[in-house]
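Up next is chain A:
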Amino acid sequence: MPTLKIDGREITVEPGTTILQAAQQLGIEIPTFCYHPGLTIAANCRMCLVDTNKAPKPLPACHAQVMDGMEVTTQGEKVEKTQKAVLEFILLNHPVDCPICDQAGECVLQDHYFKYSAEPSRLFHRKQHKPKAKVLGPDIILDAERCILCTRCVRFCDEVAKSSQLTVVNRGEKSEITTFPGLELDNPYAANTVDICPVGALTSRDFRFRTRVWMLSSEESVCPECERGCKIRVDSFENTVRRYKPMHNPKVNDWWMCDAGRGSFRQYLDGRMEGPTVVRDGRRVATQVGRALEDAAEALQSAGGMGQVAVVVTPWLTNEDAYLVGRLLKGPLAGARVIMGGRAPGAGDDVLIRPDKNPNKRGVSAILAALGVAVKPLAEMDLAGVRSVVVMGDQNAFSDAQLEALGRVERRVVMGAFMGPLWQAATTFLPTRLHWEKDGTFTNFEGVVQRIRRAVAPAGTCKSEGYYAMKLLQAFGEGGLAFDGPRQIFAALAAEVPDFRGLSYENLGDFGQKLGEPPAPPTPETPPASMEASA
Partner candidate 1 sequence: MADALKKEDDHLHSEYLQVAMGPSHPATHGTMQMMLTLDGETVVDVDVKIGYLHRGFEKMSEVSTYNQVIPYTDRLNYVSPLCNNVGWVLAVEKALGIEAPARAQWIRMVMAEMSRITDHLTALGAGALELGGFTPFLYAIQAREDLWDVVEEVTGARLTTSYTRVGGLKADLPEGFAASYAHAKSEVQRLLVDVDKLLTRNRIFYDRMAGVGAISKEMAVDYGWTGPCLRSTGVDYDVRTHMPYMFYDKVEFDVPVGDNGDNYDRYLVRLEEIRQSFRIIDQCLAMMEPGPVKVDDWNVVLPPKPQVYNTIEGMIAHFKIIMEGVKVPAGEVYGYTEAGNGELGFYIVSDGSGRPWRVKVRPPCFALLQALKPMVQGELLADIIPTFDTINMIGGEIDR
Partner candidate 2 sequence: MSVGELILFGIIKFIAIVFGWVMLVATVLTLMERKQSAFMQNRVGPNRAFVFGKKFPLSAFIGHLLSDALKVLVKEDFEPPRANKWLHLLGPGIAVIPAWLLWVVIPFGPGPMPGAEGDHPFLIANLNVGVLFMFAVMSLSVYGATLGAWASNSAYSLLGGLRTAAQMISYEVTLGLNLVGVFMIFGSTRLNDIIWGQGQSAWGIFLQPVGFVLFLVASIAETKRAPFDLPEAESELAAGYFTEYSSMRFAVYSLGEFIGIVAVAAVAVCCFLGGWQIPWVETPVDASGVPIYGWLTVAQIAIFLFKMVIFIWLQMQIRWTLPRFRYDQLMKLGWLYLLPLSLLNLVVTAIIMYAVR
Partner candidate 3 sequence: MDPNYAPYVPVAVVSILVVGLAAVILLLNRMLGPRRPTREKGIPYESGVDPVSHPRRRFSVKFYMTAILFLVFDLEVVFIYPWATRFKAWLADDAFAPVALGSMLFFVLVLALGLVYEWKRGAMNWE
């Protein structure tokens, strides 16, 4: 076990650890460009050069392994000089593009230059020109001038996407990234190259020029497009979601997400229903939430026995919503036919994409099962003799026949978010929140429970399905179930459902918690940063 000193602080690490990793363990920051923990080490940017007593010249910290008795300096004149030199070199041919570059604001080059150099330019010559705005693939644009040749994207294609579409051509200052002849950067994970590009060389055509990134407000959430449940960041501006970005979660998705999930947010931007509607005298009218709920309760009671009621639950419910819905189904609606809706399965692969395209099937099933609610799959939906039906969610793959059968039911209560066919069919429509308007948890197919957080303010008077379930419970006389926020619901859920036992928002942590595993000790929501003066 080698013991070394970094900036005077001693640490003992596993053999084979790089200096960078050791420094990270100590919380010492070493700037990098080409280093990415999910990729192999290239050590070509030279930004991480540190001074050691074991070599006459500075060593790249990302590559150099620790030695016993090593003394590393990450600061000081020598390292600073190297860093400044590296930055000056990188910036030599960098165009003055910040105003038109989408990366500005989350650009590593900007950060490092500002932090480690902030020296004026000494260049008087013309800069090297390379192709700009070159289309590499359906969603990727390359600006070769901005590229610093860290080759993260090349390595990503080789190692993660396993599609080897990118390479570096030419030599010296003429070097540039390009696709292999005849190939396009069109693998299903291609957009991850944009994320890992430390500068603005690779940009997303989808996001191009839409919003400046420093204006975005972000919330951590979970991608709902398949049961993988990749951890993402929902970036929004002016209360509109602008993009998804994958976030690091070793339990689920490492650093990546698929392009399909990334672009999926667009389909939820239009066609929202912002208020409840009911059908009165054959005409659809807007109403208030309370009135619509009364309507829904009345519809369920008028069915004449729960045998004539059918409920379609959706695997898009959060665990919290599912719990409340489960309580409803177990309590006042006991005996109703419960059908599990959801999207039809699609293709999957062995990287991240899963065939089941619903975010929380496992969670909803587990909770309903634990509460003793029998659930039939969608294919077995039988509405014969049903007088009232409740349909939750828009993402239910009803066949045409099923839709038609649904339309024949006397009272049709729909909880949905969009102005779709289900809204057309509804006699009572209750608008629901989208996943980025909700606080709660999703359980992925492996049983990892992850937080989703509200990224934008809910549209109109939309409420979550759980809220409606709670109100219906109260309408049926079970007033005891009054919760103040999802945290309390989750606590109740954890107390009641065996799978979730011991879980709480506090111990979910950054990466979620796998069902059945002993929960990690609770971590505070935000790590305390010292504001006590030291200088």
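The set was built so that all candidates are chains of the complex that A comes from, given by their letters.
Heads up, the rule we're going with is that contacts are C-beta pairs under 8 Å (C-beta built on N, C-alpha and C of every residue); 3 or more make two chains touch, one makes a residue touch a chain; residues count from 1.
Note that the structure is predicted; figures quoted are calculated from it, not measured.
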Answering which of 1, 2 or 3 touches chain A in this complex, the right candidate is 1
Residue numbers of chain A touching candidate 1 in their complex, please. 91, 94-99, 104-105, 109-111, 113-114, 117-121, 123, 214, 529-535
